[in-house]
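Shown below is the structure under consideration.
Rather than the whole complex, this shows some of its chains in their spots.
For clarity, chains are labelled A and B in written order, and residue numbers in each chain start from 1.
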Amino acid sequence: MGLEIMDDVRKDSVRNRISEGYREGDREFREYREISIERDVAMKAEGSARVKIGNTDVLVGVKLDLGEPFSDSPAVGVIITNAELVPLASPEFESGPPNENSIQLARVVDRGIRGSETVDLEKLCIVEGEKVWIMFIDIHVLDNGGNLVDAAALGAITALQNARVPNERYGLTGDDTLSVRDTPLAVTMVEIEGNILVDPDCNEENAATSRLTVISNADGSLSGLQKSGSDSMTEETILEMVEIGIEKAGEIREKFLKTPS
Amino acid sequence: MKKGEEIEFIKDGKRVDGRTFDELRNIKIEVGVLERADGSCYLELGDNKVIAAVYGPREMHPRHAQDAKMAVIKFRYNMAPFSVDDRKRPGPDRRSVEISKVSREAFEPVIMREYYPKAAIEVYVEILQSDAGTRTAGINAASVALADAGIPMKDLVSSIAVGKVGGEVVLDLNAVEDNYGEADMPIAMIARKNMITALQMDGRLTKDEFGRGLKLAMNACHQIYELQRTALIERYNKRESVKFEEREA
């Protein structure tokens, strides 16, 4: 509470530097921090990946459990995406049930996977109307250095690409391959002092008053958008951000992801 | 509807309910419908029925959540249990938490929050009947209820969705279209300034479709703005005439 002044000072400092064309760590405005991906980091998961973008550190695990389909869609499996902002990851996170930030994070990542129809849900059906795979995509944030959503989306698609169907553990036979048909990637941008910045760190997130996440697919189409934050945006800014988002996603895709077969 | 049954969503340039691609559903707005709330609005958007109430500015509870520099906006989007086909369990679910956040942020750019440090401005939206587009209906109603409550705002916020169905980008999906639609994109906007305050997208759109959809939605927000403004003027006139009659009596 007594530190609110410090918070303002920090915001102003970020804004001033940005308006002088300077960004922490000498980054370009449209440059990501260093990205690294570690695969299969959680052997109890069907698939997993740990993604670091700068100081941001996110672990995503994919688990498949047996369950019943929804009554209005008896022939397809179920995806449940969940995010935990555990207090280990940031002085601002608190223990407790999911809040609007963790819910939004999970739902935006989920939206990209659904919108792109990345997972073939029909292949997750075992017995129509009775038994399907419930796929849990769990986003576990370890260090919040800003831009969680891009790290989580990249972690989710990487974990999916490495996941196997655990037929054996459940006494089932069949192909263990999970059908992963697209590579939706999130690219988040903020606008500070009239400049569009890609991949904001946490100081930039605080200094910016609004943010746009653009999720795009291998073919350059969009499979999700989410504006957040307390300020408005012009049509032009949004169109430009969509352009940049698709381009940046392409670069990351090329560098880090397998091409879906 | 069973799988395999085909709906022809677009026929002769018209949609399942006879609308053109860029046509809104019927909108009905009533201002000041509740007694206890400081401001309120009942709104129908096609078969959606929503009601919004505003309380405040009043003291923010709990105190540790107060903001010393400006009012905190609370926004609660809630569905009545009988507003949907399968009864909805009371209480917030993940979807309504996200909608509440996005809706709140749609108003943060326009409400003069700095006038009321430490206060809360509370917006409650109840969905009584849903038919796709409830969040945009809720934002439209909330905007009018905020004005009715006399909350100082830079401008009204107007909201609508565009979607893609039968391969076409169309305005304001109804429930049948939405269930079989390929994409849905709700936006909120300060119509008079063409500033976008909320934007979400589900499904799949090409960049070009996105651009066209955004335009379509922005245009429709101007129409909605006029309806909101008209409803508020009527309300204001009615109040004035009541006051006049009171003075005469």
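The criterion applied here is as follows: contacts are C-beta pairs under 8 Å (C-beta built on N, C-alpha and C of every residue); 3 or more make two chains touch, one makes a residue touch a chain.
Predicted model only: the values in this text are computed from it and were never measured.
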item: Subunit stoichiometry in the structure file as a whole; value: A x3, B x3
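Here is the rule we use: only the chains that are shown with their structure count from here on.
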item: Distance between the centres, which are taken as Cα means, of chain B and chain A, whole angstrom; value: 27
item: Of all residues in chain A, those that touch chain B in their complex; value: 4, 98-100, 103-104, 106-107, 111, 114-117, 210, 212, 217, 220-235, 238-239, 242-243, 246
item: Of all residues in chain B, those that touch chain A in their complex; value: 68, 94-95, 97-98, 100-102, 105, 108-109, 183, 185, 190, 193-207, 210-211, 214-215, 218
